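The full complex has more chains than appear here; those shown keep their coordinates.
Chain naming follows the written order as A and B, and within any one chain the residues start at number 1.
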Amino acid sequence: MKNVIDYYKKIYYVMKRIRLVEEEISKNYKHQKMRCPTHLSIGQELVGGLISLFLKKNDFAISTHRAHAHYLGKGGDLKALISELYGKITGCSKGRGGSMHLIDKKVSFMGSTAIVGSNIPIGVGLALSIKFDKSNKISCIFLGDGSIEEGVFFESVNFTAVKPTPTLFICENNNYSVYTPIHLRQPSDRKIYEMVESLGVKSFLADSRDINDTIIKFKKAVKFVRENKQPVFFEITTYRWKEHCGPNEDDHLKYRSEKELSEWKKADPLKEIEKVLLKNHLLTNIQIKKITHKIKDEIAKAFDYAEKSEFPKFNSVNIDEYAN
Amino acid sequence: MNFPEAINDAMKIAMSIDKKVICYGLGVDDPKRIFGTTKRLKERFGPERVFDVPTSENALVGIGTGLALGGYKPVFVSQRFDFILLAIDQIVNAAAKWFYMFGSKNNIPFVIRLIVGRGWGQGPTHSQSYHAWFANVPGLKVVMPSSPKNAKGLLLSSIFDKNPVIFVENRWLYNINEKVPTGDFRVPIGKASVIQEGKDITIISNSFMTVEAKRALKFLNDKKISCELIDLHTVRPVDWETIYRSVNKTGRLIAIDSSSHNLSIASEIITRVIDKCWTKLKNKPVKMGLPDHIQPTSFALTKNFYPDYISIIKEISSLLNISLEWKKLQEKQETPHDIPGTWFKGPF
């Protein structure tokens, strides 16, 4: 138990930073300078924290439309993220991809894609390259509960079940695909992780509200993949606070109950970690203020950097579309 | 009536007329109701005929084909054209071929509504429109409305057509308002619409490009340039007769597509016009369209990505070799190029 708490401080910082970044994006979105579809991870920061603890810099990661937290958790450059949202040449994809297309090669964050499920086989391919290289990296694929329904998910899982690769599937089950609850998309009595187990891939289930358990299991999952060079599927129950796409709340749409939302907010893993840290005197209120201040300062600088950066120029020939 | 209301109206009428009409797709009964196009359908026609689905595009199209074989008239909705690339096999290898391949014994009445994204950084994978691909697939019909009125009439015709129909809706049409006939009003598939008759030049366009062309007309009419504007309505089948008749009259052609100009409907129109109107041509035909380039996200990079009424005027100015002072028009533009109007605040 004491072991696990050691992780809290680092995870707290990473999660807090993700939260504050997302909140700042949410706040500034109305100025209409981040002109692209943007999916926030507020409420789902734990995964970003987990990967910051257990992934190595050269482990591959590949994500989805909702990628900010993964990008930051993996160590992606904040300035390049904000600049990408601003569509600036300093953006991580030179403004060409926007919020849904993030990359940071320095930390092996290989990309995030906006077609549901499309990153999954690519992550398996990355894992296969690791296998061929005989290196001890692993390949992490972030995915949502909705992507499970795409055939390519099944094909990819089947592939690595036949041909074992060091793939870690990390499935954030937030119960929704846009406004559609999972019971309209998948049989109610079927658990995703159990189904995947039956496809031939070792699986875990964790609840983001049970932080200790989640950390222990995640650590175990990463270790298993790395040591056995075999795939693992890690499902984590979580919840998105904001609207599916965009900076606002969407409670007025009533596709989910107020109670559901408020219960999840009450169980906020970030707040929970903070509480535990305070209780265990591993953190003080003054330190929290300091951390907050430090992060906010960093964020302000990133926004400033993005604001001041140049826009890219459009080149009408197919330059930059082909590598030479 | 705006465009989503017109679509919604057509759906309600079709579903009232015929109990076999089914509407399904991700979000058809969610709070947003596909930008309002499926509003109140579930309440009115029940959850069996209007249902949400898993994110499984390929199976969903196959299921539509099966429903059609079973006597139903399914309407499947995809919020973006880009997503349907997952279902090309079912559309091309199954739905399109079924009637012919099985000796014309079973037909597939099946509408696939595809919404084409535009603006606000929709970017590389949320703003594509490969209608030209589908126009190259025998067995399919491909319909591209350009206004609320013809959207309603064409959708009703599509739903009651006996063949699979790809129904392509440009997101920027959604905010256009016009008077739309009430009741079961149909616009025929395969017939182009001559929006304005003229004698100097033929403009052929589709989807949102017709809106831009209409804007250009206002300006050109003032300058006493007599343009004939033809909106295709459907890109498979194409109404060749109307096109040839017009070009044979005017001797000049600008063909505009609402996607990349490369290998586009505009290319095919020019090729066929060359064949059929060769001796009547006064100038070489001109095509317009988006650049043959991946669409970037950044605001700065999408500037001038789409043809607009100014670039149309510019082309005409150079084709007729007259000065039309289009540069002044550019200076007057106030709405940022990546949104359909200043009321639009993102993100979709």
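The definition used in the following text is that a residue touches a chain if its C-beta (ideal position, glycine included) is under 8 Å from a C-beta of that chain, and two chains touch if they have at least 3 such contacts.
Quick caveat: nothing in here was measured; it's all calculated off a predicted structure.
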The full complex in this file has the stoichiometry A x2, B x2
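The working rule: only the chains that are shown with their structure count from here on.
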Chain centres from averaged Cα atoms put subunit A and subunit B apart, in whole Å, by 36
Contacts from subunit B onto subunit A in the complex sit at residues 26-27, 30-32, 52-59, 82-83, 85-86, 120-126, 291-294, 296-305, 338, 345-348
Per the touch rule above, subunit A residues touching subunit B in the complex are 29-30, 32, 35-38, 87-88, 91, 93, 95-101, 113-117, 146-147, 149-152, 177-180, 184-186, 245-247, 253-255, 311-314, 316, 318, 321
